[in-house]
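Heads up, this is only part of the complex; the chains shown haven't been moved.
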Amino acid sequence: MSSDADADAAPPAGKAAAGSTGDPVLAVDGLRKRYDDTVALDGVDLAVADGEFVAVVGPSGCGKSTLLRVLSGLEPQFAGRVAVDGTDVRDGGSDDVGMVFQEPRLLDWADVRENVAVGLPAGVDPDAPAARERVDELIETVGLDGFAESRPDQLSGGMAQRVSLARGLAYDPSVLLLDEPFSALDRLTKADQQDHLLDVWEERGTTVVLVTHDVEEAVYLADRVVVLGGQPGSVEAVVDVDIDRPRERADPDLVELRRDVTDALGR
Amino acid sequence: AGNGDGSGSGTVTVDYAYYNPVSLVLREKGWLEETFADAGTDVEWVLSLGSNQANEYAQSGEADVSSTAGIAALMARTNGVPITTPYIYSEPEWTALVTFAETGIESVADLEGRSVAATRGTDPYFFLLQALDDAGLSEGDVEVVNLQHPEGQSALVRGEVDAWAGLDPHMAELELEHDGAELFFREPRYNTYGFLNFLDGFLADRPEDARRVIEAYERGREWAVENPEETAGILADASEMSEPVAERVFTQRNDLSRPIPGDPHRELLSNLSPILESEGLVTEGSDPAGRVDELIDPEFASEVV
Amino acid sequence: MATDARTEPRTIGPVAVPSADRFRPLLGLAVPAALVVGWHVVVATGVIPAYQLPTPLRVAETLYGMAASGELWDHVAITVQRVFLGAGLGIAVGTALGTVTGLSRTASDLLDPLFQSLKNIPSLAWVPLFLLWFGIGETAKVLLIAVGAFFPVYLNLSTGIAAVDEELLEVAEVYDLGRVESLRRVVFPAALPSLLVGIRGGVGLAWMFVVAAELIAASQGIGFLLSDGRTLARPDIIVGSILLFAFLGNCSDVAVREVRDRVVGR
């Protein structure tokens, strides 16, 4: 199974070349990640071009979060090669990788504004008027105006998730890793946030890797959907989404692709 | 204090203690400050709550002059503290063996197999050992309970010990305020005097200052001898003991007539030396008897007195 | 429709929710008051004779007498000053070293065993050494008190920092907060409860060490009063100074909690 996946993924399939530069921003080669007895990932190959939007789907526990953690440099112990912008992540990787964790991970003692300000890039004084304005703007974008002074324990689950998203956006990194960032949101809020993410992506040329369980979301947003599978996880399939933007959610081509991804996921 | 080395050091540190009435008189009257006024030297007073604390101040080099019991001075000297005693601040009978009538103890011999409270390393403790020795007993024949002086007193009152090697003013207080308290063994000769100890360095480097201290002590001593009541009053004030207790302590059990150390002192300490060794109170092989002559210096003060 | 928001306190879990029961703080006086009454009865009925344990009234008189003569204030003032300076110093150094050992494994390996050994040295054992090193002045006393206050702060903070939620540290890392900002915005706030427990413990030990400190050539202070009371066999002074310790200790504890509530902002 793993070797099939390798065959699928090894030459970054077609679309990668569409990125502005030839060298991939994210390069994963033969990644194998083990936690004590559990092998979380085995033989994962993946290349993401600059400015590309990649969605990762796969069953619960197959190693999606682990993949993002490795990419972000939080897990320096693994086998294989993982590079961001050409630098091995074990040698520090790029500082310019931002991550929105699967859990909100907010600072309990700080209000929403301070929590979002944690994401401001190093060197930006969070008390400067420009920075404050940006933070307030982000809070508004995620639909939390009026809650800037609330503490995390006064927020609903979905609100906390949006604060964590706003924090990630505040960082404005060149590579943004998102771990199920919309999972606790209702349909409409989710759609708004998806569209906003697309705006940011297009405007800033960010490279995005988005983990999601929502196949509709994956095909609507991404240039390419990577299907992980198995325990230990490896790349099962890659589905290219060659549809021009702006896309229609109900576009029959998208619905078709959705079926492809679902099939790749299915037993 | 200047670690005892400073010629021209601007302060002289002297202790005062409730068991040294002359020091209290000097402090009250300001005579030591007076003595040093023309030399521009400051006087710093430190309170010693017991011989051990006075020795600690001497050992750390902080107190140029400190007051202890004679045996405590010898112990410190033997254990390496560089002190010399040129002056005796009093000849007190401050210790005795105390019990209550109910215990049936009438003599030292009756102590066999009984418990006695005493503070290790202090005058009452040595007093007890000498008394036992007299009666043909050894330390092993009684149970010596190591308690601080006031706590030994209250242990005796509560009946937790059968006797107490007492110390004034607690002993005087007990006598006056509790019926039935008996001083069943008294022996003035077994008290080891009040030694005024000077740091060797202070004596050597600042003999003039040392002389002034002794001068002041002489003035205080003479005044105290002439005004026993007032002295007792000063003592009572400083130590918050009642007037009758202070009276008894000072007027009945203190003799200020012989300030110069000499043969009686040497003899007493020499007699006690074997006990110091056998009780393990001094470093092994340190020969306390040999230190008695080093400790006692009758010459220095004799010019002044 | 019923009226909104009842006023009973929430009773889930032990966390107290402020409510209308203003008299609760007074509850704290009930037990001590009962103890005082018991004490009076025990002495008044002669179960314990008065020369061993004076009645509460006698102690109050003694304290009042000293207060009237002004003497008491001098003792209290100097002791409070020593504790304040000593505890301040101890807390500052404890915070610094606790942070360092909490953050750096190497620093912890180097220093922690030493501190773990030293923390068990009794206050009285330090006295001769401090006398030797720092003489008989105020310095020796304040430093000795600082030693007492240091250890709980150090111990709690370094443990607290080492226990800060790894998840939050990862957030700090991913967002490149850097050493100083991570400390300021994540590590310290997360370890703050530990630090505050440490400070309360440290202030407590500062009060404990003050007696030993005031054995170093003091002629004033509550610790001196206590030792003096023991030397002079004056139970009223002994008990009076114990009560002063308890009272001032409680005041300092209330003050620390006040500061905590301000800082934590709850």
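The first chain written gets the first letter, and so on, giving A, B and C; residue counts start at 1 in each chain.
Assume a residue touches a chain if its C-beta (ideal position, glycine included) is under 8 Å from a C-beta of that chain, and two chains touch if they have at least 3 such contacts.
The structure presented is a predicted model; accordingly, all values stated were derived computationally and were not measured.
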Copy numbers per chain label across the whole complex? A x2, B x1, C x2
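We take it that only the chains that are shown with their structure count from here on.
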Which chain would you call central, comparing Cα centres to the global Cα centre? C
Taking each chain's centre as the mean of its CA atoms, which one is farthest from the centre of chain C? A
Taking each chain's centre as the mean of its CA atoms, chain A sits from chain C at a distance in Å of 50
If you average the CA atoms of chain B and of chain C, how far apart do the two points sit, in angstrom? 38
Residues of chain C that touch at least two other chains are none
Can you pull out the residues of chain B that are in contact with at least two other chains? none
Residues on chain A engaged by chain C in the complex (per definition of touch): 72-74, 95, 97-99, 101, 103, 105, 107, 109-110, 114, 118-119, 121-122, 167, 171
Listed in rising order, the residues of chain C that touch chain A in the complex are 167-168, 170-178, 181, 185-186, 189-190, 192, 264
Can you name the residues of chain B that touch chain C in the complex? 1, 13, 18, 45-47, 49-50, 53, 56-57, 59-60, 62-63, 148-151, 153-154, 157-158, 169-170, 173, 177-178, 239-241
